[in-house]
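Of the protein chains in this complex, one is absent; all others appear in place.
Going by the order they are written in, the chains are A and B; count residues from 1 in each one.
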Amino acid sequence: MAEVKYLSEHYDKKEYRSLEGYKKHGGYEQLPKALKMEAAKIIDEVKAAGLRGRGGAGFPCGMKWGFLPNNGEPRYLLCNADESEPGTFKDRVMMERAPHQLIEGMLIAAFAVKSHKAYIYIRGEYTGPAMILKQALAEAKAAGYIGKNILGSGFDCDIDLFIGAGAYICGEETGLISSLEGYKGQPKLKPPFPAVQGYLRKPTIVNNVETLASVVNIIRDGAQAYRKYGTEKSPGTKLFSISGNVNKPGTYEVPLGYKLMDLINNECGGMKPGRSLKAVIPGGSSAPVLTAKECENASMDYECIASLGSMLGSGAVIVIDDSNCMVDVLSTISHFYHHESCGQCTPCREGTGWVEKIIHSIVHGHGKAGDVDLLIKVADNMKGRTICALADAAALPVTSFVTKFRGEFEYFVANRKSMVKPNGANLGDAHVH
Amino acid sequence: MFKLSAEGLNYVQSELTRYETKQSAIIRCLYRAQDENGGWVSNDVINALSEAMAIPAPQIEEVATFYTMFNRKPVGKYHIQVCCTLTCGMMGGRELLALMMKEAGVKEMGEVSKDGLFTFSKVECLGSCDTAPMLQINREPYTENLTFEKGLKLVQDLRTKGGKLESQISKEL
Partner (left out) sequence: MSTNTIPCTINGKDVEVKEGSTIIEAMKANGVEIAHYCWHPGLSVAGVCRMCMVEIEGNPRLQIACNTQVVKGMKINNTSDKVKDAVKWTLDFHLINHPLDCPICDQAGECGLQDQYMHYGKYEPEMAEAKVKKHKVVDLGPRVVLDSERCILCSRCVRFTDEVSKTNELGIFNRGDRADISTFPGKPLDNNYSMNTVDICPVGALTSKDFRFRQRAWLLKEHQTVCTGCSTGCSTKVFFNKEGLFRVKPVYNEQVNGHWMCDIGRDVYKFVNKEARLFDAKVSGKGTGAGNGLGAEWILPKRAALKVGETLRANKGKGVALVLTGQHTVEEYDALLGFFKNDLGSDRVFHWVNTVGGGPESLEAFDGLLLRGDRNPNTAGLKESLQKFGIKTQWKELLEGLASGAITTVVVAGPENQTFFPDFKAKVVELSKAPRLIWLTAGKNLDLDNLTGDVTLIPLKSYLEKSGTFVNHAGLRQKIAKGLTIVPNALSLTEVAELFAGREIEAAESCSSIGVGRVQNEATTVRGSL
């Protein structure tokens, strides 16, 4: 097995960004086909393909679509392009290189779930991709793919772009909805779930960019052909964002189930000269870290990574070599979650700050005996106690870093310096104060 | 006292009806007003929007203080936002930020340099980890694959330019 350019077949062609270029390579051929299908048949096809949400949770996409109630209320389709999980950048690549693929996927999805209004919620910092999407939406509108009576089918659908303004939590689907409604991006209580009461309390589907773009190929090739890639439970291909201490970081599309070490050694050109693998975060900053040993036989599918106690998440692979101090790496992660906690639920609001302060103390040589155990205790008591998963996302790396690299943490506390970077320069956020 | 330009007021009016509810226009209108106010959101900006949008000021303030891309304090002409999370942290983002701040002559984050050109912020993951370390100036497309040398040169080049950005991206979006 090697890299498969299934979704990303034409991503290397600059013309693919434009409507004309997209059409030249088979673009907008699946939309008319879908418009002639029964909406329910499209949902069945997506179900049969086993497409799982590519945003992080991996929830079966067709099943999500099936949750919509038949109550005659207007339905909304929201594309989650608030890609903010540290380590993740594949949606940005997709939007920059193939905006029309996303739009076509959204239109098919909107038709399938009978939605006439869709939004792309893009994170505020992504102004480059937003400009490209804005242009693409205008082109698609002018060509009659978006708007009233699309391609004479009688189906109406409008797609608008909504630009965020800097908040990780808006990637959580109900946080995204709050933000789209014009409020702080604070997640909402569930139940009700968005499929029943989402945007403006109307039935709403929120899907990730990659998930929606994948729908185009499922319609083109059919569920069976789609399943040619990947594993039984994790079918299809996935775009992985690989960063960190490898020679060729970037976005790579491989079938689910691809060996992690192959991804690192083949696609990414291996580790930097003279360095060895220390750890890998396999699914974005919230995924528990894997040790080099655990990586040996890891394959990149939902089941295998889960069996290792971690998560495939958004497919963000952060490769960490032996030059890194794990206490320091965790300090940037914990700073992130403290900074991004929306602040509504007490365990998360207070816990993320507490965790960061303890790690901050350790990194600055003020660690106390008992701090390492306290970190685990605080993290454990944040998990599963809040409205959304941010508290869990903040707690999981703490537990895994501290448990798997406990020696480094204890060394730091006892010796007031890093085991790996003993001269202590530029650890934590020292320069900030 | 801040006042939206006539063009800005028109913009606000059109955004108010763009979405299903007028609340949804708050973010866009804040961007617009922030631009018109030299890059930051003052209390007057909130009051002006509250009046133009007929939305209570505390609701706008909640949005303005929740999202990081609104500056509630004045910033320099170049608001340099250096990513320091995880990969960027591992790849030298923090050291880069410190070096660039020193070059620009500012001691604290959020401070405006004496020449009025620079403000630095440490920001969280910008979604460009394969090009770490990287940064964003104002709302411009990213500046990526940085080294310490490139970072220093960037400050020097911007200083020579004296506060002019070529792109009009914030007007477009």
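Heads up, the rule we're going with is that contacts are C-beta pairs under 8 Å (C-beta built on N, C-alpha and C of every residue); 3 or more make two chains touch, one makes a residue touch a chain.
If you're wondering where the values come from, they're calculated on a predicted model, not measured in any experiment.
Novice: Which of A:21, A:270, A:309 or A:353 touches the chain that is not shown?
Specialist: Candidates A:21, A:270, A:309 or A:353; residue touching the omitted chain: A:353.
Novice: Given the contact definition stated above, which residue among A:4, A:118, A:387 or A:413 touches the chain not shown here?
Specialist: Considering all chains, including the one not shown, the answer is A:387.
Novice: With the full complex in mind, choose from A:7, A:78, A:167 or A:212 the residue touching the hidden chain.
Specialist: The single option touching the absent chain is A:167.
Novice: For review purposes, identify every residue of chain A that touches the missing chain, sorted by number.
Specialist: Residues 167, 184, 189, 191, 338-347, 349-354, 357-358, 360-361, 368, 374, 377, 381, 384-387 of chain A touch the chain that is not shown.
Novice: What residue numbers in chain B mark contact with the hidden partner chain?
Specialist: 43, 46-47, 56-59, 61-62, 65-66
Here, only the chains that are shown with their structure count from here on.
Novice: Please report how many Å separate the Cα centroid of chain A from that of chain B, as a whole number.
Specialist: The mean C-alpha positions of chain A and chain B differ by 24 Å.
Novice: Report the residues of chain A in contact with chain B in the complex, numbered from low to high.
Specialist: Interface residues on the chain A side: 83-89, 91-92, 117, 123-128, 130-131, 134, 160, 162-168, 179-185, 199-200, 241-245, 249-251, 281, 285, 316, 318, 320, 324, 328-329, 332-333, 335-336, 339-340, 342, 426, 429, 431-432.
Novice: Please output the residues of chain B touching chain A within their complex, sorted ascending.
Specialist: Residues 18-28, 30-31, 59, 62-63, 66-70, 84-87, 89-91, 94-95, 97-98, 109, 122-132, 136, 139-142, 169-170, 172-173 of chain B touch chain A in their complex.
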